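Since the structure comes first, as structure tokens, the remarks are kept for the end.
For this depiction, one protein chain was excluded, whereas all remaining protein chains were kept in their positions.
By letter and in written order, the chains are A, B and C; residue numbering begins at 1 in each of them.
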Amino acid sequence: MGRTSKIASLQEAAAIVRDGQRLALGGFAIYQRPMAFVRELVRQGRRDLTIVGVVNAIEADLLIGAGCVSRIETSYVGLEKFGLARNFRRAAEAGTLDTVDYPELIAWDRFRASQEGLPFWTCTFLGGSGIVEYNKDIVPFDCPVTGRKLWAVPPAAPDVVVVHAVMGDEYGNVAFHNRKMLPQSVDITHTRSCDTIIVTVEKIVSGKEMKRRPDLVEIPALRTTYIVEAPFGAHPTSLLGIYDCDDDAFLDYAAASATPETFGTYLKRTVHTPGDHAGYLAELGVERLLALRNVELPA
Amino acid sequence: MGRTSKIASLQEAAAIVRDGQRLALGGFAIYQRPMAFVRELVRQGRRDLTIVGVVNAIEADLLIGAGCVSRIETSYVGLEKFGLARNFRRAAEAGTLDTVDYPELIAWDRFRASQEGLPFWTCTFLGGSGIVEYNKDIVPFDCPVTGRKLWAVPPAAPDVVVVHAVMGDEYGNVAFHNRKMLPQSVDITHTRSCDTIIVTVEKIVSGKEMKRRPDLVEIPALRTTYIVEAPFGAHPTSLLGIYDCDDDAFLDYAAASATPETFGTYLKRTVHTPGDHAGYLAELGVERLLALRNVELPA
Amino acid sequence: MSALPYTIEELITVALAKSFKDGEVGFTGLATGGAAALYITGIPLAAMELARQTHAPNLTILLAGWSINPDFSEIRNLPSAEFDSGLQNLPCEAQMESYPGPYAVRRGDVDFGFGSGVQVDRAGNINSTCIGDYRKPKVRLVGSILLPEHMTCFRREYIMMPHHEVRSFVERVDYVSGVGYPGGEAGRQALGLTIGGPEWIVTPKCIFEFDRVGGRARLRSIHPGIGPDDVRRSTGFAIETDGIPTTEAPTAEELAILRRKVDPHHALIPHGGE
Partner (left out) sequence: MSALPYTIEELITVALAKSFKDGEVGFTGLATGGAAALYITGIPLAAMELARQTHAPNLTILLAGWSINPDFSEIRNLPSAEFDSGLQNLPCEAQMESYPGPYAVRRGDVDFGFGSGVQVDRAGNINSTCIGDYRKPKVRLVGSILLPEHMTCFRREYIMMPHHEVRSFVERVDYVSGVGYPGGEAGRQALGLTIGGPEWIVTPKCIFEFDRVGGRARLRSIHPGIGPDDVRRSTGFAIETDGIPTTEAPTAEELAILRRKVDPHHALIPHGGE
């Protein structure tokens, strides 16, 4: 008997996300988002998703603008230097999106609660905030030890987690940067908080090659449900050390999201018409992708 | 005005530990223990300490055998392949040492509770165990969300944390191995759980040298109280990649701890008579230290 | 203002710098774009570095929360992105590679931070979440982000408001993203908050401090060249302007250190004079 390959196509992987599920998308703000996967979800017309996150940006705004999302639980939705997340804003103001706010560290701790199998995460500092005034999923209680006022914050409890990483093998071992930053740390926590884990990677390499740096494998095969090869799969967000943020594509996105109509045109042009991720990359063109690429001298 | 140096002698650093305090000593089992510091505490005749730890070994047993400890909170005290911790065993059986048992992961989580400023750590799985039967610092409570039976475990709350690391600078920035193992992870958690942090290092290097790898600095200067240069400061335990465990010294220790009398002789020979860490190293001799040393080709 | 031998940003920078004590730890985010970036990132970094180069050599800077004691003396512009190679390669003493990181924010490691919002009220509550009713907002904004932590886990917070206007300085914020002094210090205690709270509100016109018993913002100083009427008209809650001192002007020596050593390439704030 041979070991099972976990390689799937983007279509197959996205198909396991069902309408109404709780979805956590890796990365942080405008960095290292699993955008190829997000675009495939839009193509498949997923509906009624709950996005659960820490600091969200284009990956959430795009899904919201495409009508896939009915609820979001996070500390931030915006495009940083590219401005507000206009689809998010419109949906929240129209009342078609349920917004559930958390503080940033607590939004992160909710994934730790899921990782640790805890029924809640303890928070000490929510008194007086709009968070507890409006978020009824947070339960106040008295500390069983000190009597102090505390809040029980619900676990993130995602049904599916999707992250985009640099490389992995066919069994689903996925390596991370040696020098990490917080987007990589979010991804690592996310992939330990859930039992259905989809990882899109720039490149699938042999198991033998992966074994050269077992210390960098932060997602062991045992946790991976599907691994999908999706080069430039974070575009237009950056992938640290591999390619830069595509500022032009972000500006295009920000402008297109000004109205539902212009955003509809944008989705047609960048998501539906290209048909799949290969079509999306072909549309961008070799010159543009190579210009974004980082290169350094081999070690 | 110039920046303050945090360099201290072993004597000065050990002097801030007061009788009766809660002390956490870095490392894990028989790996990377701050033994030079421990020996200095014995020389200074500290009394009535509480050792709070995760997995303890010779560093705790030696302090217990020297009469410095009245209480220990941990999941394990033993010498691994070198046998039982006989001073610990004797003191526990004689009733002169208060032993407070925790499960291993929870013993670790107690430091996370201190790091996070939480009044307790939530545990789900203690029902039926001797831990909760005898450890009355653990408070049962009903989950405010699910009603499920839970236990509130007290934070580690050390007064002083001491770890031994490879290198740091005069301001107290301390770097860790690029490829870590669990003893290094314990140290990192320990040094974030307390506001009085003593770090002994193999070598104090310039701030400029430290700045070459800011990603490896796990203890920033702001958290360090004292930094002490103590070469071979973990001996007889190992320091990963720097020197091996001194098996002969461990066997000597294990044999000497057979009775209070033989252990008294051992303390006199290895701790008191050498007078300080330099004397201890001189007693071991150059040949022995160099034989334990790891060398590899410079990168 | 042009008559003054320094910019308003230099004035604020020096005033902030003097309020930091040696050995403290200051946290600032990396904001991008215009006035917000200047008030949340540029001025705080310049002020912390000025303090380091004068009376507080042991002050620790947490840039974007994760680059510890960065050296930006050689940079021409602030990095425009938090998590790209540019900031990763900025020389510094230590970096946070994973959460929770090398400082214990919820143990109180951070002495002060800098935050902002679209609204601040007389109790020092700030709002970055929405305008209008939260459940049916007129304008939905980005969310609370780290403001709850800034206002309760840090030991004090400098609220940095790049625009001092009636619509931003309100009687009561529409949503409390970060909690101020409702009911004063006693009010915070009753809410279970043990440390922290707003220290100043810094604007282009003045600096507010807080009456911690009454839980109300009051003027600490008005910047040179700004009239009391201007400040009152710009503020949506009642304030007393009588007897308020003028914000202390920076000395020639302070300006010299700021311009030549702290920010030689004018990467952090606009400079005047010379």
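In the analysis below, contacts are C-beta pairs under 8 Å (C-beta built on N, C-alpha and C of every residue); 3 or more make two chains touch, one makes a residue touch a chain.
Bear in mind that the values here come from a model prediction, so they are computed numbers and not experimental data.
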{"item": "Contacts of the hidden chain among displayed chains", "value": "A, B"}
{"item": "From B:V55, B:M167, B:M210 or B:L281, residue that would touch the chain that is not displayed", "value": "B:V55"}
{"item": "Touching the absent chain when the full complex is considered, from B:L240, B:A254 or B:V271", "value": "B:L240"}
{"item": "Which of A:E116, A:D187 or A:E202 contacts the chain that the document leaves out", "value": "A:E116"}
{"item": "Hidden-chain contact residue, picked from the options A:D137, A:D215 or A:D248", "value": "A:D215"}
{"item": "On chain A, residues whose C-beta touches the chain left out of the figure", "value": "1-4, 114-118, 171, 173, 192-193, 195, 207, 210-211, 214-215, 217-223"}
{"item": "Footprint left on chain B by the chain that the document does not show", "value": "28-32, 55, 74-78, 80-81, 84-85, 88-89, 92-93, 95, 99, 101-106, 108, 124-131, 133-134, 148-150, 179-186, 188-189, 238, 240-241, 244-245, 294"}
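Basically, only the chains that are shown with their structure count from here on.
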{"item": "Gap in Å, rounded to a whole number, between the CA centres of chain C and chain A", "value": "31"}
{"item": "For chain A paired with chain B, centre-to-centre distance based on mean C-alpha positions, whole Å", "value": "39"}
{"item": "For chain B, residues that touch 2 or more chains besides their own", "value": "117-118, 215"}
{"item": "Junction residues of chain C, two or more chains touched", "value": "95, 97, 106, 153"}
